[in-house]
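Below you'll find the structure, written out as structure tokens, and then a few comments.
All protein chains but one are shown at their positions in the complex.
So that you can tell them apart, the chains are marked A and B in the order they are listed, and the count of residues begins at 1 in each.
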Amino acid sequence: MAEPFLSIQHVRKSFGATTVVQDFNLDVEPGEFVSFLGPSGCGKTTVLRMVAGFEEPSAGKIVVAGKDITRLKPNQRNVGMVFQAYALFPNLTVAQNIAFGLKVAGMSKPDADRRVAEMLDMIKLPQMADRYPYQLSGGQQQRIALARAIAPKPKLLLLDEPLSALDAKVRVSLREEIRSIQKKLGITTIFVTHDQEEALSISDRIAVMYGGRAEQVGTPFEIYNRPATKFVANFVGTLNVLEGKVTDASAGKVQVNAQEVSLKGKLNGSKSGDTLSLALRPEAISLARQPGHDTSLSGEIAEVHFLGSVIRVRVGIGGNTVSLDTFNNSTTPPPVVGDKADISFSSGDMLVLH
Amino acid sequence: MTDISLSGPSAAGKTIPPGARAMRLPTQWLGVAPFIIFALMFLILPTLYLIIGAFQSADGGFTLQNIADLAQPTIVAAYWISIKVSVASSLLGAFIGLAIAIAIVRGGLPNWTRSAALTFSGVASQFAGVPLAFAFLATLGRLGLLTVLLRSIGFDLYQHGFNVLSFWGLTLTYLYFQIPLMVVIIVPAIDGLKKEWGEAAATLGATQWQYWRMVVIPVLWPSFLGTFILLFANAFGAIATAYALTGSSLNIVPIVLYAQIRGDVLHNANLGYAIAFGMIFITGLANVFYIWFRTRSERWLK
């Protein structure tokens, strides 16, 4: 593993008696795109603001490129930041906004002009140079804010929920743009969001945060498929939770609504008679028996929602309800509420939540 | 709320809803006619009457003589002292008011200071006129509390050239409503400065001073300038405070005009009009300057 570019070590932050971040550790490699994902109040923004220098950690240290920056002022850190509410300076034109960091750093006018033009090309808004922020749409303003943050070539790019204030469509196109620019420039980036789809789609790694600590740090694939904690499993993606009763811990046998399910591997720490929660992603379940699916459960169709290309079906199995999606097929009518139905899945897709 | 069963028959009684007939253009204007007529009769025409009168001779012909007659020493002195007091009190009021506003909004003071200062400013900005003069006489007059207190510790204000019935006395008195007026108007503008602007500037490497110079001051400037002009006009037209404070020992323009209206002391009615015109001209000029400056330099404003 390469030398970490950004290292957040044992960082803690309390405001008075309340601790909002506790013992947060993270190493970020050069050029990596890491998302902090979590519900509001989980401490993700506070960690970001400590990296930016707006909050001072109560304990721990933050190292960038081998240099401890924990006590540096924000304007000495050379980080670029993009805010949720754009935060463009209203009295400056687009070009002047982008040039702000360059001017402050004492760059000559011709050099600054060249850099501004380069930035405007990068965000594909070269014709907007002389406009004022109020004349631009939200998406355009946020792209300008991104260009402004990147223009002085910061060591780190910090994005604080930059897409939350935008329309759904713009949000998707801008996040792709942010990712492609980030990849092209190879700039180390931290992206704070509460939107799991956003985090999954553009990150190299995700730190899922809850209650002031990182619950799990991993690639989107790992986070989604192998959630380490119940919180992560619930927060990331849709999850069906089935209550089961352990019948044979060493053989991994569990009963769900009086139907037996064999899990891969033993159930360590459980004994027969214990109840436990089993989780399944909707896309791992199908209505009919599929090749490779080794387990099936019988139930009854409880709800059918026709969503166009996809039909979302809820199947009741005893006290549990399982959601699953089937693709629309013009020759097959959708299932009918009240019909008996079998669902099948691979026992390997089943997660045991502790 | 309105009972539908009751209002139904009444609507049926009128075959056409009242709104439908008012749709046509000429009747649209009936809605604002009372206001327009009032404004013409009691604001615009009386003012025009004086302005026209300023350019008329006694027999009604056009003349510039009245304006030229303003050049006599007493009138020029009156305008000069009025302009001095207005500029001094609005300039000081604007800057002190701004400093107080920044202190209570951005100074990290406890919350009560803000609400206390705003409430008090709301009151003090309307506390002008005769009672204000009384208050300053009781404070800084020859027998005022502060004068007496300072004298008892060996400092005689009046021996050091101070007099409440003077330029500085009047300016100090005017500040009592000028400062709060600035606070009341500028606080919302300072509230409008977003915290993120400062943070964005900091991450871009700007010092606090650079941020102020490049963002805060330009953003506050239009409100500041506008309020300054308002303070100027406010002081320039004020008469009651000065009249009650100084009698006629400090001849500012409104006091000269007041005396003229009461007794034609200038023995020339049209010269009175010219003085009024001069007052409108000066406050108008200040506003034209403000509008010109604002449209020229603040293209970023919506």
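In this section, contacts are C-beta pairs under 8 Å (C-beta built on N, C-alpha and C of every residue); 3 or more make two chains touch, one makes a residue touch a chain.
By definition in this document, contacts and distances are computed from a predicted model.
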For this session: Among "Sulphur transport domain-containing protein", "Carbon-phosphorus lyase subunit PhnH", "ABC transporter, permease protein" or "Xanthine dehydrogenase family protein subunit M", find the name that the UniProt record gives to the complex chain excluded from display.
Result: "ABC transporter, permease protein"
For this session: May I ask you to name the displayed chains that the omitted chain touches in the full complex?
Result: B
For this session: Kindly state which of the options B:Ala39, B:Ala68 or B:Ile217 is in contact with the chain not pictured.
Result: B:Ala39
Problem set entry | Of B:Ala58, B:Val76 or B:Val130, the residue in touch with the unshown chain | B:Val130
Problem set entry | Touching residue (missing chain; options B:Phe55, B:Tyr158, B:Trp221 or B:Tyr258) | B:Tyr258
Problem set entry | Touching residue (missing chain; options B:Thr113, B:Asn163, B:Gln210 or B:Ser223) | B:Thr113
Seminar exercise, completed: Contact residues on chain B toward the hidden chain run 2, 4, 7-8, 10-11, 14, 17-19, 22, 28-29, 31-32, 34-35, 38-39, 42-47, 49-50, 53, 96, 99-100, 102-104, 106-109, 113, 117, 119-120, 122-124, 126-127, 129-139, 143-146, 175-176, 179-180, 230, 233-234, 236-240, 243-244, 247, 254, 257-258, 261-262, 272, 276, 279-280, 283-284, 287
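One rule holds for everything that comes next: only the chains that are shown with their structure count from here on.
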Seminar exercise, completed: Touching chain B in the complex, chain A uses residues 52-54, 73-81, 83, 85, 87-93, 100-101, 103-105, 132-134, 145, 148-149, 152, 154, 158
Problem set entry | chain B to chain A touching residues, read off their complex | 194, 196-197, 199-207, 210, 214-215, 218-219, 298-300, 302
